[in-house]
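All protein chains but one are shown at their positions in the complex.
Chain nomenclature is as follows: A and B, assigned in order of appearance, with residue numbering initiated at 1 for each chain independently.
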Amino acid sequence: MFNTVSKYFSFAKISFREKSSNLTLIMGMLVILSLLLLTYNQLWVVVGKESNNAINHSFIWYLLLAETIILSAPRVDRIFDEDIRSGNMAYFINKPVSFFFMRFSEAVGEMTSSFITFISFGGVLTLAITHQVPFEWKHLPIILAMCYFSCLINLFLKCACGMSAIWFSSTRYLNMVVDRLGFVFGGAIIPLSIYPEWFVNIAQYTPFYSFYYLSLRLVYEFSWENLLQAITLNIFWSSLLCAFIFAAYRKLGKRTQIYGG
Amino acid sequence: MAVSNLNLFWSIQRNNFKSAFASKSDAFMNFFLMLLNNLLFVFMWWALLENRGSINGWTMQHLYLMHGINNFGFGIYAVFFRGCEAIPQYIENGSLENYITSPRNSLFLVLTSESTFANWGDIATGIILFICSGYYTDLQNIFTFLVLTMIVSVIFVAFRLALSTLSFYKNDIDRFGHNIFMSFLIFSSQPASVFGGWYKVIYLTIIPAGFISLFPVEIITDFKWVNLAILLSFTTALSSFAIWFFYRGLKRYSSGNKFGVR
Partner (left out) sequence: MNNIIEINNLSKKFKIKKPKKGLFNLFSAEYKTVNAVNNISFNIQKGERVAFIGPNGAGKSTTIKMLSSILHPTSGDAKIFGLTPWENRQALAHEIGTVFGQRSQLWYNLPVKDSFYLIGKIYNIDEVKLKRRVSKLVNLFEIRDLLNHPTKSLSLGQRMRCEIVASFIHNPKVLFLDEPTIGLDITAKAIIRELIKKQTLEEETTLLLTSHDTDDMEKVCDRVIIINKGKLILDNSINHLKEKYLNKKYIRATLDNGEKISKEVNTQKMPIQKVLEDLLKGNNIIDFTIENPPMEEIIKEIYNQDV
C-alpha cells in the first residue's frame, strides 16, 4: 500500500517540479491571467458606472478563482486522447503501474504547481485592483481548499472528455465546449445573477454550477451552510464523473488492440 | 504564376477537405461542436445585454456584428492558412526544408500546409451572427461584411505569421508568440467599447485587437472613409512587415548552422 502511494506520489512530484521550473511557461500564463483579470475588471467598471452602482469587487475575486480553475488544468483530455488513439496506453499494460493513475498523478502535480502560482500572483494582483478582500482571513484556507477541490473536479471532467476518445474522435472540440459550458453555467466572466431565471434553473443541474458557482461564491458569501451545500454537491458530481471514467477505463482495457507489423 | 498558385491552392484545399471527410461523422461532429462553442459565448453576452441594453453605447447588434466578422475571419484563417502556426514546429523538426527546396513559393506552401476542418464552424457562426445583426437585408452591407471578413482574416494570418517567425531568431519563443496570440483573441472577444485610456493604447498597438473588432464594426454601423483608410493601411503595413520578416528569418535560417543538423 505504502509502495503504491509512493509510486504515484513520485509521478506527481516530478511533474510538479518540471512545471515549476519552466519559467517562460509560467510567465506566459501569468500574462494571460493578468490580462483576463484586467480586461474583465475593466468590463465590470464600465458596466458598474452605467448602472450607477459601484463595481462589485467581490466579483473580481470570484473571477480570479474561476480563472485559476480554468487555467491551471493541464490538458489531460489531449494526453488521454493521444495515448488512447496512438495505442501508447497499451504499451504500459505490461508494466506494474496503472496507466490511468500514472497520468492522473502527473496531471495533479502539474495542476498543483499552476494553482499555487496563479493563486499567489493573482491574489496580489486582485488585491492591487480592488484594495479590499471580501472574505475573512480565517476562512481563507477553507476557500482555497474548496477552490483546489474544484480544480480536481475540472480535472476529472477533462479525463472524462479524454476517455471519450474510445467512442469518438472529437474529444478536442468536446473539451472546448465543456470548458465553454463551464464559463456559461458556472458564471465565470458574467455572474449567474445576471442571466434570466429559466437559465439559472437549468444551470443548477450541471456540475459547473456546483464546482464553480457554489464553491467559489464562498469567497464573498461564506457560511457553513453554503460550505456544506458546496461540499455535498461536489462530492456527488465527482463520484459520478469517477464512475464514468472507470467504466470507460475498464472498457478500454478490454478493447485494447494495436496493429503491428 | 498567380493562376498556377491559385490552382495549387484549390488542389491543396480539395485534399484537406477529402482527408477531413475520411470520417464523415467526425467531420460533422467537430463542425457542430465548434458552432455550439461559439454560439454559447455569444449567448453569454446576450444574457448580459438583455439586462442592460447596452455597454458604453454598444448594443447586441454591435456584438453580433463583431463576433460575426471575427468568427468568419478566424474561420478563414484556420481552414485555409493555419500553417503559420506550425512554423516553429517545422523549424524544430526540420521539415521546413521541404518547403524551401520546393519550386513553389515557400511562404505560400507553409501557410497552406495546415488546415482544421472544424473551423468551418466558425465561418458558419459568422454567417448566422451576421443574419442575427439584421444587416443582411442590404446588398451593400453584405458586400461590406464580406470585404471586412477578408481583411480580418488577413490580419489574423499576418499577425500569427509575424509571431511564428520570431522562432527563426530565437529558440523556444513559440510559447511567447502563442500567448500573445491568445491575448489577441481574448481582447478581440470583448465589447470594444469597454476599452478606454491605457487599454485603448494597448488595444491598438502591441495587441492590435481593435483592428479586428472596433474598426470593422464601426465601418458597417457608422461608415467613415477615414476608418476604412486606417484599417486598410494597418492591414497592408502589418502584412508587408510579416512577409518581410518571414523572408528575412528564412534567409537567416538557411544560412545558419541550424539547417541540416538533424
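Convention: contacts are C-beta pairs under 8 Å (C-beta built on N, C-alpha and C of every residue); 3 or more make two chains touch, one makes a residue touch a chain.
Please read these numbers as outputs of a predicted model, since none were measured by experiment.
From the options B:Ala22, B:Leu139 or B:Val226, the residue with contact to the unseen chain in the full assembly is B:Ala22. Touching the chain that is not shown, out of A:Phe11, A:Phe80 or A:Phe118: A:Phe11 (per the contact rule at the top). For subunit A, the residues in touch with the chain missing from this view are 3, 6-7, 10-11, 14, 18, 88, 90-91, 93-97, 102, 256-261.
One rule holds for everything that comes next: only the chains that are shown with their structure count from here on.
With centres defined as mean CA coordinates, subunit B is found 28 Å away from subunit A. The residues of subunit A lying in touch with subunit B in their complex are 24-25, 28-29, 31-32, 35-36, 38-39, 42-43, 46-47, 50-51, 168-170, 173-174, 176-177, 180-181, 183-184, 189-190, 194-196, 199.
For subunit B in complex with subunit A, the residues that touch the partner chain are 23, 25-26, 29-30, 33-34, 36-37, 40-41, 43-45, 47-48, 50-52, 54-56, 118, 172, 175-176, 178-179, 182-183, 186-187, 190-191, 193-195, 199.
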